[in-house]
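What you see is the complex with one protein chain gone and the rest in place.
== subunit A ==
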Amino acid sequence: MDFFLELSQGFATLARPDVLAYMVLGFVIGTFFGAVPGLTSVLAIALLLPITYSMDVVPALVMCAAIFMSGMYAGSITATTINIPGAPSSMMTAIEGHALMKKGEGANALGHAALGSMIGGSLGALLLMALMPLAAKASLLIQTPGKFSLVLFALVVIVIVQRDAIAKGLIATMLGVMIATIGIDVMQPIPRFNFGTEMLVEGIDMMPIIIGTFAISEVLYQAHQNQGDLRISLSQAASSIIRRRDFLPSFAQIREIGIVTYLKSALLGYGIGILPGVGGSMAAFVAYADAKRRSRRPDDYGKGSREGIAAAEAANNSMCGGAFVPMLMFGIPGDPTTAIVLGVLVINGLQPGPRLLETQTDLIAPMFASLLVSALVLIPLTLFLLGPWFVRIVSIPKGLLYASIAVVALVGSYVATFSIFQMALALLFGVFAFFLRQQNYPTVSLLLGFILGPDLEQYLRRSLSLSDGDPTVFLTSPDSLFFLALLAVFVYFMVIRKSKQAGIEGKTTVESDP
């Protein structure tokens, strides 16, 4: 009951003019970064990370939550208007939304995307608030061997979700783990991998990795793509001028989509959000496929299905709420954005875990409130106020945009610790991440490996030292056994069964070929 009281105080904190201003600012930044192709909400929060050193923790977290929610929604804007998803999670929306745009119903598609995002985002935030105390109680039951198996489960899922590139996912994750081993050992006071330099004894900070991986590499990647100006043609922008009333979805259209589609997609999105490293793209894809399978009008899919837009957007915004659960309870980020929010928590001396909810709800509750208010109020409000000018968001010259990002990233990495070394590290990791991206290695896996590696090692060694080196402790401890069994189920369904199916399909193709 205390938690819900603190939660209501969180809403009161959010109503403070200064905190409210940070939420609105975060929402606007997230909308901008989500809408511009190539920029993501992850990059927005990465750029914000160094600045949080000089901010209070509450506004910083409120701002992060607003960026997360708006970035997820804003991807649908350019997905619909110019068929370029602003964020990877809007791929499905691009298919249906742009088809509607071509029929002259782009505004209506944007309205459905906003409605789906609003319902999904609000439900995800409400589920997060309602289930958080239960999650905290459940997390108290997990002992050290169980924590090891949970982190192992998370790391394996991060690798196997890279469906066609498991080996590359493994390489990126292990690189993250290896970088995390630099510095003082997790159990003994001895330095590792410092190669004789004092600067590496304390290890590598999360900040230059985040700045390098998401900001510097993006600047390098855009320079490499050499696509000239990001501006879309003026004729395309002119043809996209829309009126506010066109955004409103009709009641008949909403009834046709059905409340079940919204609810089921939101639940799917929330559930997928809880899984580590999976993220909004998978949530949108699974909900879209499910809605198509159940649809009364499956033929509309691919030709401008409002139901498809609603399912995908409800799922990817609902994922935002789910992704916070493992991050706050176990320090296991559900997606790259929550991985960076974890950095904000750590910078401010907050440790994830059930105690966070017991002792520091006053700091966390405004963030939950921000998630809900962003989804419920700011998404429709932004569409109403800024909708007619959405397409012009992408009319920013590439040179101006990426020069600004580079300055914020580098100066940001300096001001965090007033260290030139951190700037150099950010550049080094940026170059490294650029090559990873260029060769289709998932850079997010590197960050998650870096975050989870020390936990994995610590829980493994602690479990073994508590059980006198007996490895069967992982099988005799019920919580650990549960996560190992869950891991086996995931590996079976996502790797073994899929390769068997692929093998059968391959054989059939070969046999049917003359």
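In the analysis below, a residue touches a chain if its C-beta (ideal position, glycine included) is under 8 Å from a C-beta of that chain, and two chains touch if they have at least 3 such contacts; residues count from 1.
Please note the rule applied: contacts and distances are computed from a predicted model.
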Chain not present in the shown complex, as UniProt names it (candidates "Transketolase subunit A", "Stress response protein SCP2", "Lactate utilization protein B" or "Tripartite tricarboxylate transporter TctB family protein")
"Tripartite tricarboxylate transporter TctB family protein"
Going by the contact rule already stated, which one of A:Gln351, A:Ser404, A:Thr476 or A:Gln501 would touch the omitted chain in the full complex?
A:Ser404
Which residue among A:Ser250, A:Gln438, A:Thr476 or A:Gln501 touches the omitted chain?
A:Gln438
Taking the full complex into account, what residues of subunit A touch the chain not shown?
51, 54-55, 167-168, 170-171, 174-175, 177-178, 181, 185, 187-190, 192-193, 195, 216, 219-226, 228, 397-400, 402-404, 406-408, 410-411, 414-415, 420, 423-424, 427, 430-431, 434-435, 438-440, 453, 456-457, 460-461, 464-465, 469
